[in-house]
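With one protein chain withheld, the remaining protein chains of the complex are depicted in position.
Let's turn to subunit A:
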Amino acid sequence: MENNIWYKTRAFFEEAGGIVIFTGRFFSEVFKPPFEFKELLRQCYQMGNKSLLLVGVTGFILGLVFTLQSRPTLMEFGAESWMPSMVSISIVREIGSVIIALICAGKIGSGIGAELGSMRVTEQIDAMEVSGTNPFKYLVVTRIVATTLMLPLLVLIGDAIALFGSAIIENLKGEVSFLLYFNQVFDALTFADLIPATIKTFFFGFAIGLVGCYKGYYCSKGTMGVGEASNSAVVYTSMLLFVIDFIAVFVADIFNG
């Protein structure tokens, strides 16, 4: 029992240390030429464009459900007119970014973990290395930069679609026009809501790329290792997203006074 706790604690710190070293290596390589722009663009397309449908559907349903669930409570207090403000602030500040980042951790993070993991076990990464190409730069740096750049865009699009979903419910149930709904949304939102929430999403994207790449790049041998890399990429990223979210909210709160 004691041994087991010791083993798990040591494994946790080894993992954390490994991720820190991996992050250091990323920063030492990212600004150093040669740059892999073509691969970066391909990754941005893979991660951004191909996640759009999932993010769109998630955002739309989020807006619908959130509005449907909140309406009865607000009606009870005669506060339906607060609906656009409440929904927009909740989605833009917190729920939209966290839920879309979690969805992306599942789709993109696990995809990266599985792809790099399978490249590791089939020696494709070694083949890149011996052909004189730096696989860290080609595979890892491009993916982490792509997720860091794409996640904020996906969150912005997801938030907009969520607000659209919410406006549909308001329009159908509360007979509120789209123009009035979005006027209220833009009245309620300030840059103080939007800017910290957007900055936070860059860190979310970075975490998704970093953990997915770390797990895949150092995948242990065998197909079981690939499964584990993919699975643990999602688990670790999800936990990390909540930690980053807490820190971001805490820092934003200090700045907002």
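Of note:
Methods note: contacts are C-beta pairs under 8 Å (C-beta built on N, C-alpha and C of every residue); 3 or more make two chains touch, one makes a residue touch a chain; residues count from 1.
As a working rule, contacts and distances are computed from a predicted model.
Not shown: a single chain whose UniProt protein name, out of "ABC transporter", "TIGR03943 family protein", "ATP-binding cassette domain-containing protein" or "Isoquinoline 1-oxidoreductase beta subunit", is "ATP-binding cassette domain-containing protein". Although one chain is not drawn, the whole complex shows that of A:Q124, A:N171, A:T198 or A:N231 it is A:Q124 that touches it.
Touch with the chain omitted from the figure is made, among A:T23, A:N134 or A:N171, by A:N134. Along subunit A, the points of touch with the absent chain fall at residues 34, 115, 119, 122-124, 126-134.
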